[in-house]
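Please read through the structure below; I'll follow up with questions.
Here the complex is missing a single protein chain, while all its other protein chains stay put.
Order of writing sets the labels: A and B. Residues in every chain begin at 1.
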Amino acid sequence: MTMPVETPLMQARDLKVHFPIKRGVLKRTVGHVRAVDGISLDIRAGETLSVVGESGCGKTTLGQALVRVLEPTQGSILYAGKGKAPADIAHLTETELRPYRSDIRMIFQDPFASLNPRRRVIDIVGESLRNFGVTDEREVETRVGEILRKVGLRPEYMARYPYAFSGGERQRIGIARALAVHPRLVVADECVSALDVSIQAQTLNLMQDLQEEFDLTYVFISHDLSVVEYISDRVAVMYAGRIVELSESEELFARPRHPYTAALLAAVPRPDPRGARERRRLRLTGEVADPANRPTGCAFHPRCPFATDRCRAEDPQLRAVDGRTVACHYAESLDLKGVNADAA
Amino acid sequence: MHSQTNSQPQSQPLLSIRGLKTHFALREGLIRAVDGVDLDAHAGKTLCIVGESGSGKSMIARSILQIVPPPGRVSDGQMIFARDGRDPVDLAGLDPAGKPIRAVRGRDIAMIFQEPMNSLSPVHTVGDQLMEKILLHHRMSRHEAEERAAHALGRVGIPNPRQRLSTYPFELSGGMRQRVMIAMALACQPALLIADEPTTALDVTTQANILDLMAELQAETRMGMIFITHDLGVVAEIAHEVAVVYLGRVVERGSADAVFYNPQHPYTLALLASIPKLGARRERGQRLHSIKGMVPHPLNRPKGCPFNTRCPEARPGLCDATDPRTLEFETGHFVSCHMRDPAIVTRREEATV
Partner (left out) sequence: MTVSDATATDSAIPEESLANVGLASQRELVWRKFTEHALALASGVVIILIYLVGIFAEFVAPRSPDFYDSSYTMLAPQQLKFWRTGEDGSTEFGMHVNGFSSQRDPNTLRRVFTLDENVVVPVGLFVKGAPYRLWGLIPSDIHLIGPLDPSQPFYLLGSDRLGRDVLSRLVHGTRVSTSIGLVGVAVSLVLGVILGGISGYFGGWIDNFIQRVIEFIMSVPTIPLWMGLAAAIPVTWSPVLVYFIITMIISLIGWTSLAREVRGRFMSWRNEPFVIAARLDGTSQMTIIGRHLVPGFVSHIIASVTLAIPAMIIAETSLSFLGIGLRPPVVSWGVLLQEAQNIRSLAEAPWLLAPGVLVIITVLALNFLGDGLRDAADPYT
């Protein structure tokens, strides 16, 4: 896992997505939900970068901004396309974005809502092919059949409608749709969380195999840290619209540097009853910070067991600590438990 | 509270289910949502029912309270509920719309659901709903009921319980709502609490807090708990006893230790192997073990052992033909698998020799 020195596939700089809060008859803007509030992030070609956090931390919004479902309020997204010079896609119009749509793809969370029930599998998977220059219907058919086989579905099923498939099969169709046009970057938003455990394992294996075969880069958005540890090269932990810790997956799980990361890890239930009885868990009290009304100083301070006056007043910036990036005033001095510490 | 020995079941279970069947007669055919289930729930203990979607785990819970949605109904078996100091009743024999079962619901056996917003009325305050619940089953003044409601909210860790009585459910976060649901469920001191995926919609951090809370309340009140989940991690956190269900049958049940550290049924083994474990760092490219295929459609259930279509150990002509017996593998640890049946396995060994 050597660090590539080439330019990152995608560079987000100071990305902000704010949603206005409108009240009253005149729909006046009374404030903003700062769903994503200044995120800078490099996505390296070929890696799996996971984004984790509690619901409401802005991870889904970040993903939607990266694939440009949403237009960021501010900031830039530099994308280095196939043999192209890096271009800022943050504020392009729908028409200008079109060439990038085949490069940057998305896998959705809900395998039911993300497939149009009125269209056959060949139309769903083949839509991007048809839009991106494959005009010959026989070629569409061949290529859809090919990609279906790759995701473990029988090509004969392309004439069927989505209702004939189970959740796991539908998620495979969703993956096939994302991969049909040979993208480089795939943003997967909670793509296995709606699936049963046994199907989840199949899907994760499949995604890894496809990553190798197609040389894909994944941004894997999830709340499930066990899955994240399994699939990621690097992990970004988000809280209240910002990244609080970003590092190599192994190191992050072995020794978290931010109290929030440690608390998240401690809360993950593990299939080990004896361990559960013996583990002393760091419990987070209180509610997730309201992105419309950010606490002063460090947004995590109201829930942090180590918070001091400095945390209440001074907003910690992301900084390098031991080769990772952490936003905590006390990153060096805190001794936080990772997951391997108590693994038998 | 996890330290009690849980291999030895007490003499008299709080709820003893034998041969429970819940069937749905649809036009397309008969769906056996629950198909001959045996379970025991004890006072002061948590029984976790774990299974994938379509396993019938929620239908078991609904069958206990006779709230199976039509056209489904409890068609066979018995469910003996024996609350301390009262005569045992067979819940399976009660009329789903009758008075006796309504007296049991909410008062003796309470239930909480995955999405609290669906079970709370959006137009009434939390306090009103709690008090209504209390007054339905107990004779007391409104003032006393309010007192008790505030106490109930305080007990589930809601700050400023008295002020919270006048808030509406939508003003609360998901975790707080689930706490309110627990408070409502516990308001009448039930002997048994059935929780159907109560933490699935919550964040891990909130989930951990709710699980702690439920364990604490159980230790305090000695109530029995049936906890339904698909998450083996959650099972490990909270269960004393575990029942693994597949296509409406219990394939394995026993103490949490027995099921996690000495699993016998191929399905249990496969489930445990298929979840990514935190801290068990993989090599790059290492694959998760996965169960082949998927849960068959309930209308298309396989003959013989329900798991035989996906089982790596299935023997043709046996597993796909006859139903396996349920055997007590060790004390309190039951397995339904031909390949764990001494009668069959020894015979096979003799044959190969």
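The criterion applied here is as follows: contacts are C-beta pairs under 8 Å (C-beta built on N, C-alpha and C of every residue); 3 or more make two chains touch, one makes a residue touch a chain.
Keep in mind that this is a model prediction, so the values were computed, not measured.
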Practice task
Tell me which residue among B:158, B:183, B:270 or B:294 touches the hidden chain in the full complex.
Solution key: B:294
Exercise for the section: Just name the one of A:9, A:41 or A:67 that touches the chain not displayed here. Expected result: A:67
Practice task
For the chain that's not shown, point to the residue among A:19, A:161 or A:330 touching it.
Solution key: A:161
Completion exercise
Among A:108, A:220, A:253 or A:300, contact with the omitted chain is made only by A:108
Completion exercise
Filtering A:73, A:202 or A:247 for touch with the omitted chain leaves A:202
Fill in the blank from the handout: Omitted-chain footprint on subunit A covers residues 67, 69, 94, 98, 101-102, 105-106, 108-110, 113-120, 127-128, 131-132, 149-154, 157, 159-161, 163-166, 168-169, 174, 177, 199, 202, 205-206, 209-210, 212-213
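The rule is simple: only the chains that are shown with their structure count from here on.
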Exercise for the section: Starting from the mean Cα coordinates of subunit A and subunit B, work out the distance between those two points in Å. Expected result: 32
Handout entry: Parts of subunit A lying in touch with subunit B, wherever the complex brings them together
Key = 1, 54-55, 166-169, 196-202, 204-205, 208, 212, 223-227, 229-231, 250, 253, 263-277, 281, 283-285, 287-288, 338-340, 342-343
Handout entry: In the complex, subunit B residues that touch subunit A
Key = 2-3, 52-53, 173-176, 203-209, 211-212, 230-237, 239, 256-257, 260-261, 270-272, 274-282, 284-285, 287-291, 294-295
